[in-house]
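In what follows, a structure is listed as structure tokens, so that the remarks can point back to it.
Only a single protein chain was left out; the remaining protein chains are all shown in position.
Right after this comes chain A.
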Amino acid sequence: MILAAFGVTSAVAALVMLGVVARRVTRRLREARVRRLTAQHRPLLLSLVAGDPPEAREAATAVAALDTASWRVLEPAVVALLAKVRGEGHEEVVRLLGTRGVLVRARRDLHRRRASRRAAAADLLGRAQVPGTVRSLVRLLDDRDADVRHVAARSLGRLGSASAVPSLLRALAAEPPRVPPAAVAQALLRIGPAGAPDLLTAVDHPVAVVRSTVVVVLGRLGVTGAGTALRGLLAGDPLTDVRCLAATALGALGMPGAVPDLVRATRPGSPGALRVAATRALGDLGASSTVAVLDGLLHDPDARVATEAGHALLGLGVPRADVLARSTPSSVVAVAERVPALTGAA
């Protein structure tokens, strides 16, 4: 009886082991096949993406004609190339993915149950910059899965369609935001100045994170038409953070008209963080008319302000010896700490 039980157990164990070994062998064979096929078709893929036009077309025709099994192996490598090239090579890859039905499948996958499938599809359509997918991706900004929403925002940025701007801002305005502010900012930056009209209407949005994101993007995009709106935020936004970001954006825009507003923001009655940001912005703005103000700020009792003033003066081309000579002892130390080139020059 005991011997029989032992025999059965041994047989079961042997079968399990056999199964494990068989699975491993199958997986290794599959991986070897993938490696072999990928290496075999590698020159074709390189010609497709980096070859001269006639050669690229020839490679595209050859890859398009591959049997389904070979294409399945090669598809991930082709999709990966989308993220690495632009220009003609990118266009060839997109054409090929269209020919092989990958893009149609991706559109279908946007509605799959599994979040990972929806996210992968949204990512692919964004990377391929397939026109006509904006509306589907906008819908995904309300997806139940946070990763899918994030990927949808990124893809909308890659598509570069200004029509997506209001939806991105709406996703940001939700409580909590449907998409992280940094992801929305990246998408808006990719969309570029074409989205400026919608951004400008959002500078006085009731939700602070929308205002701050819009301010950052306007500054980074260099939307000079935003000057008046940004000066309004600098002077009167209820949140100091937004005022600081407005100062930074005005500095980045480099508009001399903003100098009086920035100078006002550096005055002692303003919040400390704003004074620091405004001083830095005066330096970024790069107007020689700010030298006298910055000179005065070198003596500021707030070392952070004095440091920024020193930094700004150096940026404006004032010789470092002059900056140090005009500084108070505390700001000399602070400036020297921030600007290693000054150390030892005092």
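By definition in this document, a contact is a pair of C-beta atoms (placed from the backbone, for glycine too) under 8 Å apart; a residue touches a chain by one contact, two chains touch by 3 or more; residues count from 1.
Going forward, contacts and distances are computed from a predicted model.
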item: Options "ATP synthase subunit a", "Response regulatory domain-containing protein", "Sodium:solute symporter" or "ABC transporter ATP-binding protein": UniProt name of the undisplayed chain; value: "Response regulatory domain-containing protein"
item: Contact residue for the chain not shown (choose from A:84, A:112, A:135 or A:267); value: A:84
item: Touching the absent chain when the full complex is considered, from A:49, A:96 or A:187; value: A:49
item: Positions on chain A where the hidden chain makes contact; value: 42, 46-47, 49-52, 80-81, 83-90
